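Please find one structure pasted underneath; my questions will follow.
Partial complex: the chains shown occupy the same locations as in the complete assembly.
Per-chain numbering from 1; labels A and B assigned in written order.
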Amino acid sequence: MDLATLIGVIGAFAVVSAAIFLGGSPGVFFNVNSLIIVGVGTILVTMIKFSLAEFLGAAKIAVKAFSHKATSPEQLIELSVSLARAARQGGLLSLENEEINDEFMASGVRLLIDGHEQDVVRDMLTKDMRETVERHTSGRNIFKAIGDVGPAMGMIGTLIGLVQMLSAMDDPKQIGPAMAVALLTTLYGAMLANMFALPVADKLALRSKEERRSKSMVIDALIGIQDGQNPRVIEGLLQNYLPASKRSTDKEE
Amino acid sequence: MDLATLIGVIGAFAVVSAAIFLGGSPGVFFNVNSLIIVGVGTILVTMIKFSLAEFLGAAKIAVKAFSHKATSPEQLIELSVSLARAARQGGLLSLENEEINDEFMASGVRLLIDGHEQDVVRDMLTKDMRETVERHTSGRNIFKAIGDVGPAMGMIGTLIGLVQMLSAMDDPKQIGPAMAVALLTTLYGAMLANMFALPVADKLALRSKEERRSKSMVIDALIGIQDGQNPRVIEGLLQNYLPASKRSTDKEE
């Protein structure tokens, strides 16, 4: 998924850049004033809508959400089964030697090793899950706001450019280039919103749903392991999170 | 219904193509750059919003949804009644020889023949039904996203074209054709969204509702057959799924 986001953003900008370069004179598309109106203007207006801290946090949330390699549900099931086996053979303390490549699972296993009560384990992990979801929601709202404000600032920039051009229309030859510059802010705003901010907001929503499912699986698995349940039973339980087509078919051997 | 979709899509594009060809010079309407900005750009941005797998799955879902010939409710009732009769006469095992032209019904009958418990049969078929609905919902969201992104990429392409044209306005004679090319991306985006993606998304929603109803009927019928209920009773039960005007009127003979 992270790959899809990366490919999507880079690819979309590459396609647009190609169109710009193939049209000759790419320099026309770069204008500092226009960039400042749309870029800095959007940042400032978005800052009115949120607090300074939230705004600065949005980028971090996005980077984290996309760089963080999610463990697939299948891998989580496999991992849970092997942990459950180890725990049945050597007790919960033996889990200390297991290599656990899912961060949330690892932090949960540490709670088991430390010997916390089941309610404490569940509470702490559930709180962690909820906060991840809240953080994603907050990040998503900021990206949506950027997607709203960007085109608005683009339109304001274009109106300013048009007024300047029209009020000083001495040389008809100047009209074209001046209008081109005026349109740049609209273009910047449209690209910022449609090729970056809004799709990223949508992806964060999807991502949030996935993390919630993934963390729910881990919590279920850890409770099962702490209870010393049969690895097969844990596997069956976790497979309910999978679409039917992906469930292991040897369930009823 | 599949026919309506096919006729609709092909017909709509035919009408537009006719308008293009009748206007002379249809070649003007074909531009590789514009096609890439709208086509590839829309695919890439939609990929940001979803995972790679989901995106690739959307086409498959659409093809399957439209090529799959749905059994009409009336046919399902007839089929259920004949299966119920056969089961009463020769037992569930005799169903093995029946020819069943509805895939979902056939897979359900196989469960009956295999002698699964009623709860198992109901669970497995209900899960299958739910997944079909989920698959349609996912497909629908992707088509809706394409319908949103397409026109946005079209506008971005047109803005790029306008900026290029305006910034190099040497020869007034060149303005017209350059602007025509610039407008092409808007046209492509509008056609992609309004004549394909959005209507297909709406159709998938309708289709999903129908499949849910159809599969509910099959599940009700199979439970009745397993219970050895009277074919007339099953018929009465299933007729509740029909609008009153289509119900057989000899219900109270």
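To be clear about the criterion, a residue touches a chain if its C-beta (ideal position, glycine included) is under 8 Å from a C-beta of that chain, and two chains touch if they have at least 3 such contacts.
Note that the structure is a prediction, hence the values are computed from the model and not measured.
A.B. asks: Beyond the 2 copies placed here, what is the full number of copies in the complex?
C.D. replies: 5
Keep in mind that, in the parts below, only the chains that are shown with their structure count from here on.
A.B. asks: For subunit A and subunit B, let me know how many angstrom lie between their CA-based centres, rounded off.
C.D. replies: 29
A.B. asks: If you look only at subunit B, which of its residues touch subunit A in the complex?
C.D. replies: Answer in residue numbers: 33, 36-37, 40-41, 44-52, 55, 127-128, 131, 134, 145, 149, 152-153, 155-157, 159-169.
A.B. asks: Can you tell me which positions in subunit A touch subunit B when the two form their complex?
C.D. replies: 1, 3-5, 7-9, 11-12, 15-16, 18-20, 22-25, 28-29, 173, 175-177, 179-180, 183-184, 186-187, 190-191, 193-195, 199-200, 202-203, 206, 243-245
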